[in-house]
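Here it is, the structure in full.
The complex appears here without one of its protein chains, the remainder shown in place.
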Amino acid sequence: MIGGLDFSVVRDNLSYFFIGRYPKGPLGGVGLTLYLAVVSLALSFIGGLILGLLSVSRNRLLRYGSMAAIQTIRGMPLLMVIFWMFFLLPAMLGGGMTASWTIIVALTLFTSAYMSEIVRAGITGIPKGQMEAAISTGLSHGQAMIHIILPQALRNMIPSFVNQFVSMIKDTSLAFIVGVSELTQIATQINNRTMLYPTEIFIFIAVIYFIICFAFTELSRWLERRLAYRKAI
Amino acid sequence: MLSYKFDWAIVTSGKYFDWIVSGFYVTIKLSAVSIALSFMLGLIIAIMRMSHFRPVRWFAHGYLEFFRNTPLLVQIFFWYFGSYKVLPAVANDWLVKQDFEFAAAVIALTIYTSAFIAEDIRSGVRSIPKEQMEAARSSGFSYLRSMQFIILPQAVRLTIPPLINQFLNLMKNSSLAMTIGVAELMYQARQVESYTFKGFEAFSAATLVYVAISFTITGLMTLYDKKVLQPLKGR
Partner (left out) sequence: MARKIGLFVLALAMVGVLCGAALAGDTLADVKKNGVLVAGVKDSLPPFGSVDPNTKEYVGYDIDFVKYIAKKLGVKVEFKPVSSANRMPMLMEGRVDLLACTMTKNPERAKQIDFSYTYFLTGQKFLTKKGTVKSLKDLEGKKIGTAKGSTSEQNVTKAVPSATVLSFDDYPQAVLGVQQGKVIAATTDESILAGQLGKLEKNPATKGKFEIPDLAISEEPYGLGMRKGDTNLVKFVNDTILEMEKNGEAAKIFEKWFGPNSDSPIKRGSFKITADKRGT
């Protein structure tokens, strides 16, 4: 049946798939997908770190408060978080935010909750003796965390972070629902216009997503092996 | 905006409440059907992935990598809008006569989730000491039989927590089915919003339902861990 497919629709719209209306308009397509994913991941790293540290804080209020927030976000579908942001952010900030940034905030909020679990697992994975040793050399709890525990924990977390990036790229496809012209939105747009080639269009973008995500999945595996090797010596 | 008045009554009773409730039922039905199917499919793929016959192993490996590394939304669109060109005409005609939106969502969710479940099962199996398989084989069981009677029952028990996690993910992911017109919870919440312009109330109600389901399942999982897994490990 594959023989019956006509991929000329992909060829005719190739630049539109990859960069959208750029340079006549804003960047779209694969370019925007990567932009959304990279920016949101960088911000979620910070968000995850903060939430993760709060969730191992010795202050009970902070610990339980942050854990409740984390669990609530994790209990929601990403789509729900996106709708909430679309609904609340403009009201809170007075509408100065573009749709792309609203999506970035939603992705960041959502992913930070997952990242914080990685951070927490990373921190609790470092033997307790290290913290005790650090404190006994005169460092404060905070200093010990920043100089001794975190650097080790972060190194162990690298593969998980790369995995989160893969999830992030997949998650950016939801930006379609609010009309941000990333790859999936561009695909539906072209599909709406041409009507006859949904099969070809969706296979094509699935393959594009696969190539990007698979490359990063492999990178994460390679990092994991390397880390394991470094630990072994 | 200043005139925004909260009107919680619209989501606690009457027509719009009924919409939310019916959305809840569809979400549960969609998740339940999909999780059952993806468990079966995941099990099959996991066994194929560990097969000694290379082409089978490669096929399973390719399946895993492809479906895990493609957005679910794209897969849903593919099955709903795109599958008619790759499915045999008979299958297509049959599907169209059924509830196609629901079916496409089930197919996409099942295939996507099965890829994750297969990996979970495989790591469960790998955590069972190799000697058990050798022992089973040497006592006369075939490979498949030893899998069936010795390895899988143990692996599945260990795999239950990650499986429940997958179920949670699936339940949340099922919200994407709204894009192809399946009237599940998220779809209904948006419907209420577009009919009443009361987005805050509609989204709050849906959020509450999702979070409540999540918390219930997480709670059960913790219980299982305490009552079943910890004693097992301790033994």
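All chains are identified by letter, namely A and B, in their written order; residue positions are counted from 1 within each chain.
Note that in this section a contact is a pair of C-beta atoms (placed from the backbone, for glycine too) under 8 Å apart; a residue touches a chain by one contact, two chains touch by 3 or more.
Remember, predicted model here, so these are calculated numbers, not experimental data.
Which residues does chain A use to touch the chain missing from this display?
Counting over the whole complex, chain A touches the hidden chain at residues 12-13, 16, 21, 24-25, 64-65, 68-69, 72, 86-88, 90-96, 98-99, 177-179, 181, 188-189, 191-193, 195-196, 198.
Could you please point out the chain B residues that touch the chain left off the display?
Counting over the whole complex, chain B touches the hidden chain at residues 1-2, 4, 81, 84, 96, 100-101, 179-181, 187, 190-191, 194-195, 197, 199-200.
What we mean here is this: only the chains that are shown with their structure count from here on.
Note which residues of chain A are touching chain B in the complex, please.
1-2, 4-5, 71-72, 74-80, 83-84, 87, 91, 166, 169-171, 173-174, 176-177, 184, 187-188, 191, 198-203, 205-206, 209-210, 213-214, 217
Mind listing the chain B positions that touch chain A in their complex?
Answer in residue numbers: 1, 65-66, 68-75, 77-78, 81-88, 172-173, 175-176, 178-179, 186, 189-190, 199-200, 203, 206-207, 210-211, 213-215, 218.
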